[in-house]
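Complex shown without one protein chain; remaining protein chains in place.
The chains carry the letters A and B, assigned in the order they are written, with residues numbered from 1 in each.
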Amino acid sequence: MTTKSVTLKNVTKTFHDDNNNLVHAVSDVNLTIEQGEFATLLGPSGCGKTTTLRMVAGFEEVTQGDIYFGSENVNKISPNKRDCTMVFQSYALFPHLSVFDNVAYGLKIKKLPKDVIEEKVDKIFSIMNLTDHKTRMPSQLSGGQQQRVALARALVMEPGVLLFDEPLSNLDAKLRLLMRDEIRRLQKRLGITAIYVTHDQSEAMSMSDKVIVMNNGKIEQVGSPQEIYQRPTSRFVADFIGTANFIQGKVLGRKENELEIQTADTILRAAAYGDFFEGQSVLIVVRPEAVRLKDEGEGSLKGKVTKSVFMGQTQEYEVDYNGVPLQVTVHNPMGEKIYEVDETVSLHFPKESLHIIKG
Amino acid sequence: MKKTRLVLIYVLLAAFLVACGSSGTGSSSGKVTVYVGFQEDHAVAAMEQFTEDTGIEVDMIRMSAGEILAKVRAEKDNPQADIWYGGPADTFVQAVEEGLLQSYHSPEAEKIDPRFKDEDGYWTGIYVGALGFASNKDFLDQHGLEAPTKWEDLLHPAFENEIVMAHPGSSGTAYTILYTVLKVFGGEDAGFDYLHKLHPQVQQYTTSGSAPGRMVGMGEAAVGLLFAHDIIKYQEEGFDSLILTIPEDGTGYETGAVAIIDGAPQSELAQKFIDWSLGTSAQEVGQRTGSYQNLTNPDAKEPEKAVRLEDINTIEYDPAEAGSQRSRLIDKWDNEVNN
């Protein structure tokens, strides 16, 4: 199995909609996914992630730009000749073929000898615990089993690139968690390059080596899950990944690697990633779990609790801070003091959990 | 799955091959294609006889004379058939005028009375048959009527909506009737006057010339106008209530003809066919299948049951004139009478 890197160079996809207006589904995407890497295209629906994936698979034509598998430009290669296989959102199992025939389908198309086909299929079945279901029809399987057949069908082809189009969205929550692990485990074990499309950020976080956040047909940010979460480069990314509070401010000055930010009622310091200049409007990103609440008077920053909900593992607050509602999450509320609505609290923003982006 | 697919492809391929093959061969070699104007059983018997006598294979289709004329016209640029066999000579005359037929003087034709053939050899008569009235005996008995013997008799009030004849447009028989009426009444105006009066008596204008005989036999109508030989045939088939009368004030007759179609793909075989059709063997087929026309070949044995032309009052029937006026008269009839 020779797995391949995937490179997109200035890839653009335009459609004409029904009123014949030009629509940019994907614009000017540049991206490299290394060999063996698990990359996730993440974004809200309509952001172009699925279109991008389908261009890689060849189901959609590239309007402009180039796609490479390794060093080979695949623009002109028709979808059935591309060295990639896909796991579909709806699984797309052939309902008239047995599980075995579904998985063997691509190998038969390749005209491999019968014994080779059987060997390969049996091997993948044993890896995926499907051996017992070999002779069943897809409709006789549960959702999770169908999902595994779809995965087996893609894997058995030993493709250069494995593509996933929201494969878990039809499963119930528990199964989804199980399958995440299984897919990740298999991908690592086989060392295969994978491109995964989802709108579910926890899926993206938990599985990926690299997350590509897309919005409006453009890449917003590329990075590891940690980078994406902890150091978003735009308000969109910060907002889309997890929950974020934004505090407006202006850059006062730079001290070593830290920036001083003037907010409405105080000056906050935070590590600087990227270029900022004095006087620039910025947003300070604070995750709800980073905010500390203390009794009134234990700090200079004041807020008023407007909502307080007990969630079991956490206590969720909404705090009015200078007219801006802040989301605050307190973990393990059992050991903590619970503030009621209308109580005034003092707010603390630990410097290491603040992140600054352009405003 | 593969098997199904293979089968499908195979079937499709076969289908196309058959289709192409049959179009490719166009006119199959060594086979004469004949449009026959006889009744079907007569037609089939005649074709079998032909193959037996000459060893030549035949493709044939039976149609009424009008339909044959229409088909030959339609196929003018791409003739599909060689022979037009049977049907009144007037339709042949019209075809000659339109250049649809091919002249051939068969050696066999020399014996045939000039009345019954085209002097330029475009068509040759094979049989002659007079028009008659077929009446339903039960109907006559119930209404205390005699079978009609004059054309005027058909206008009797009791026959209102009780007469059947064919449509002159589609049937040569009916055109013979139309033309005969004009002759009997001594001119076009008087003739059409009569046809106008006849129209309300007519229950139905059938497509086929012989159908009225059967309808009368079935009791669906009281009187039918058609060829006497067809009436005799129906009597033979078991329609016991049929009475045949011949109009005493004059009746027309058809000359059944045969001709080679212009541009016939198999013109040599077509000539052989004409020679054969004028001979005794061909002409005697009819009486074996219940077709009792008079025959044009004087050597052929006349059917015993046939009405002899000598015994009846026939009009001067000029096929050439009848044929050349055909379109005009039918149009006139269609526009003035039948609407």
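Heads up, the rule we're going with is that a contact is a pair of C-beta atoms (placed from the backbone, for glycine too) under 8 Å apart; a residue touches a chain by one contact, two chains touch by 3 or more.
FYI, contacts and distances are computed from a predicted model.
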item: Protein name as given in UniProt for the chain not displayed, "Putative monovalent cation/H+ antiporter subunit B", "MaoC family dehydratase", "Iron(III) transport system permease protein" or "Sulfur relay protein TusC"; value: "Iron(III) transport system permease protein"
item: Displayed partners of the chain not shown (whole complex); value: A, B
item: Sole contact to the chain not displayed, among B:104, B:123, B:239 or B:317; value: B:239
item: Among A:38, A:69, A:105 or A:125, the residue in touch with the chain that has been omitted; value: A:105
item: Selected from B:46, B:60 or B:198 as touching the chain missing from the view; value: B:60
item: Hidden partner chain, touching residue among B:51, B:103 or B:142; value: B:142
item: Listed residues B:208, B:235, B:255 or B:296, member touching the removed chain; value: B:208
item: Touch list for chain A against the chain that is not drawn; value: 15-18, 20, 23, 57, 59-61, 63, 76, 78-81, 84-86, 88-90, 92-96, 105-106, 109-110, 137-140, 153-154, 157, 165
item: Chain not shown, touching residues in chain B; value: 1-2, 4-5, 8, 11-12, 14-15, 18-20, 22-23, 26, 28, 33-35, 39-41, 44, 59-64, 66-67, 69-71, 73-78, 80-81, 142, 161-162, 167, 169-170, 202-208, 210-211, 213-215, 217-221, 237-241, 327, 330-331, 334-335, 338-339
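By our rule, only the chains that are shown with their structure count from here on.
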item: Chain A and chain B, separation of their C-alpha mean positions in angstrom; value: 86
